[in-house]
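All protein chains but one are shown at their positions in the complex.
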Amino acid sequence: MSIRAGILGATGYTGAELLRLLSGHPGVSLEWLTSEKFAGRKIDEVFPHLRGFSDLECRSISGLKDLGKVDVAFSCLPHGSSMHFTARLLEAGVRVIDFSADFRFRNPAIYERLFGSTHKYKTLIDEAVYGIPEIFRDEIRNSRLLANPGCFATGVILGLYPLISEGLVDVGSIAADAKAGASGGGRAPSLPHHFPESNENVRVNISASDSQGPEMEEVLSLFSQTDIGISFMSHTLSINRGILTTIYSVLKDKVAPEYISGIYEEYYGGEPFVRLYASDKYPGIKDVRYSNVCGIGFRLKQDRLIAVAALDNLVKGASGQAVQNMNIMFGFEETQSLGGSGIYP
Amino acid sequence: MSIRAGILGATGYTGAELLRLLSGHPGVSLEWLTSEKFAGRKIDEVFPHLRGFSDLECRSISGLKDLGKVDVAFSCLPHGSSMHFTARLLEAGVRVIDFSADFRFRNPAIYERLFGSTHKYKTLIDEAVYGIPEIFRDEIRNSRLLANPGCFATGVILGLYPLISEGLVDVGSIAADAKAGASGGGRAPSLPHHFPESNENVRVNISASDSQGPEMEEVLSLFSQTDIGISFMSHTLSINRGILTTIYSVLKDKVAPEYISGIYEEYYGGEPFVRLYASDKYPGIKDVRYSNVCGIGFRLKQDRLIAVAALDNLVKGASGQAVQNMNIMFGFEETQSLGGSGIYP
Amino acid sequence: MSIRAGILGATGYTGAELLRLLSGHPGVSLEWLTSEKFAGRKIDEVFPHLRGFSDLECRSISGLKDLGKVDVAFSCLPHGSSMHFTARLLEAGVRVIDFSADFRFRNPAIYERLFGSTHKYKTLIDEAVYGIPEIFRDEIRNSRLLANPGCFATGVILGLYPLISEGLVDVGSIAADAKAGASGGGRAPSLPHHFPESNENVRVNISASDSQGPEMEEVLSLFSQTDIGISFMSHTLSINRGILTTIYSVLKDKVAPEYISGIYEEYYGGEPFVRLYASDKYPGIKDVRYSNVCGIGFRLKQDRLIAVAALDNLVKGASGQAVQNMNIMFGFEETQSLGGSGIYP
Partner (left out) sequence: MSIRAGILGATGYTGAELLRLLSGHPGVSLEWLTSEKFAGRKIDEVFPHLRGFSDLECRSISGLKDLGKVDVAFSCLPHGSSMHFTARLLEAGVRVIDFSADFRFRNPAIYERLFGSTHKYKTLIDEAVYGIPEIFRDEIRNSRLLANPGCFATGVILGLYPLISEGLVDVGSIAADAKAGASGGGRAPSLPHHFPESNENVRVNISASDSQGPEMEEVLSLFSQTDIGISFMSHTLSINRGILTTIYSVLKDKVAPEYISGIYEEYYGGEPFVRLYASDKYPGIKDVRYSNVCGIGFRLKQDRLIAVAALDNLVKGASGQAVQNMNIMFGFEETQSLGGSGIYP
């Protein structure tokens, strides 16, 4: 079986990673890719590391006649802009995997508050599926509009989902602290991401904190009896890739570490892309970098539980999870083209 | 006025920083420095950047006859070993500034639990003064045994002290998350700090979390009516210097951001080494790096307060604070030799 | 077809990279791996990123009964030690790919001068083949003892081989300057590679300069009428991977850039792992990182030619080239398991 795919906004970092992963996928043929900034240039000029792997020409969306001639489109367009093309693609019968936040929220009011504009495609929100396979695999299978989760939300949700589903955690007590590589900030040059400013620095990333905090709250509240509020703060580090999130919570009742391990094992034991650590062992970013794996560890001190989740923001946090979702949606082996180990050092 | 000083364990990173700061201090003459590893070698061979600034020979402690011939000794020796030499120095009439944890705890039981050995100098504990000048300036002035605080504890304590003193915070709700440069791990080579392992990585630092968590709890509990428990986790980053700590808490009552700003201003407005940021503005590590400044910012979301404290672990977190304490103890201008700006980029 | 393989000294960085590459190779079954330091521990404990890919136990060489029960062995042992096991393996009928310098020199006197000890297996030197496939592919095919080239030598030789073969360069004029990631220094902790020492530093690497300079001189002299002397200096940077080498030379006669491009094209046009750049364009390390590609660019100013070669020291500079050689030796597709693009950013 082979499907045809297209990529909207292919010249950012999630696009580059998607091109790498899809170039190794035997069941996908890439038909087109768009870039307003690099329209007319070949993708292997934009990304020299792709020479020999793809020489597609970047095209402007406006002139793209073949938009509908694919089975699936990945949209790496920014929030706000993505929804328009998503709607057009769906109308043309194309299934869409949307990297933006446009269809991540079930409650459009949250979206509108966060992004300060009216959501124009409310009717599509209902059919959008939030793409964390470890939680929503069945819904993903038949979706035609998949909202690919935020990179920070993915780690926090995977870390907390079993604990909250089992009702173990005092949901008023949660704080999540993310430490993230700079590639999550995108490829557009700006002063805070200018090398000499960013290098050897650590600083708070307020915009990511404000947008993905509500995302994780809304998803996790589905599995809780009361609404969940999370004090979430993200920080930008001077590394390229990876997110390590430390999640602080208070348990309703004291339990043994083995009990927590058992819960995680129950939820994730069969998952190919979740790697569980023994109590008091923790993943580092370089244990998972360049792989689609999310590593989860924890420690327990009396009634306080600290969980640590690590993933590669461009793989499990974006393009890898998108390919995992695509594999599920089109009946490929779920691990297809995602099966490589990380790379060390 | 001029005083004579000595340094025990001078060839680690806190020693190097102390040498730099003291070499620019007009009132201090360095008499000796010790290093077991580099005994017999000149300090500017060990640290080529000091050529032209100091050519003292490193000496072994055991053969050091002039141990008592100084007015002040800085001990950069490890925990456990430092207390023995501290006791000997005090006996010889030398005032001691101890970088180790040996005299930081008022309750020796905490020390003994953390470090797994009996504290042999309990009688000295009572006279030890915990050296955060912004809180204990008066006690520091006349101390002869100064316990120089932990680098992580300094940031968390400075961030929380006004809030806790004013009774604003639910003391059961606090989590503190530190992101720290690798120089805090010391100068002895080890696999986790081997460059290719450490670079581009982020990982949990359990030993620092376990030892400095209780330190900040004990100090802050002095200003609270009930004992304080803090979920503290430290993380090692692939940068050289600096600590940024994000402190999550829940307020007992809602207040306006201006109220919080006012409290911080009241406590730290006149402090030369605390830099306050307006609400929703945060220090980055590079705003304070290479300076003795601790920057403090915060945000308020309903009843949740997130404070951010940034400092250079080798300056305000160690050697700079030690010189600040020395200045107070010996009647120098408190900012003497600490007055330079940070360096950018 | 499937062959059985073993790895001697598998827990260094070249071992880790070899494990990654072989785990994706359908024709190779890994039978054993050795590590003196980690004997008795599973490889995925040593390298957590390999969990799910290999759980072989590390074994001590001394107790390894199956040493001869493989078709090929990769030796990642250090110089001096490697030759003993290479000899034993050859005797047992195993073909050996040796990462050390033990069999790289045709003239044992050079080896003995560099490493300060007598070469004990001079009779094996004659049959050793130097493993740069772009130059020695035919000899590699039937070799049973393959000397895998030095990482620095690989870049310089690939950059100069066409120019010297064509007699274009004044062979007394060559200087080569390598800038290299720290992983080339191995995995044993030491002060110069301790993170805070190494990070943000650049320094000369004399031992690599001294050992690989003669290696490139001897190989290139095969293609020149007179002996070649190269002023070679290597430098260690605070990055993990990659080598960029700038090669300065003077041409015997002025030529046009197109002529140089044509020569490179003639020699490497069909090579899957050499990527040529147009005149005045240069590879960066990140164009080739994590791939088996060597990128080559150049500029011409009157009679002076500056060539720039970039490769990943652990892939084309070590384990990737080893797998490429293995593929040739055993009749696999030469690009098998090496075909992935680099990864960006």
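The letters A, B and C name the chains in turn, as written, and every chain counts its residues from 1.
Assume a contact is a pair of C-beta atoms (placed from the backbone, for glycine too) under 8 Å apart; a residue touches a chain by one contact, two chains touch by 3 or more.
All values derive from a computational prediction rather than experimental measurement.
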Subject >> Options B:248, B:290 or B:330, residue touching the unrepresented chain >> reply: B:290
Original post:
Taking the entire complex into account, which one of A:34, A:154, A:240 or A:337 touches the absent chain?
Top reply: A:240
Subject >> Positions on chain B where the hidden chain makes contact >> reply: 13, 16-17, 20, 23-24, 47-53, 183, 200, 240-241, 272, 275, 283-284, 286-291, 295, 340-345
**OP:** Provide the residue numbers of chain A that touch the chain removed from this figure.
**Re:** 13, 181-183, 185, 187-191, 193-200, 238-240
Original post:
Residues of chain C in contact with the chain that isn't shown?
Top reply: 172-173, 175, 177, 179, 196-197, 199-204, 206, 229, 231, 233, 235, 237-242, 244, 246, 248, 250, 280, 282, 284-286, 289, 297, 299, 301, 304, 306, 308, 310, 345
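We take it that only the chains that are shown with their structure count from here on.
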Subject >> Centroid-based (C-alpha) most distant chain relative to chain C >> reply: B
Subject >> Rounded Å distance, chain A centre to chain C centre (Cα mean) >> reply: 37
Original post:
In chain A, which residues are in touch with two or more of the other chains?
Top reply: 200, 240-241, 284, 286, 289, 345
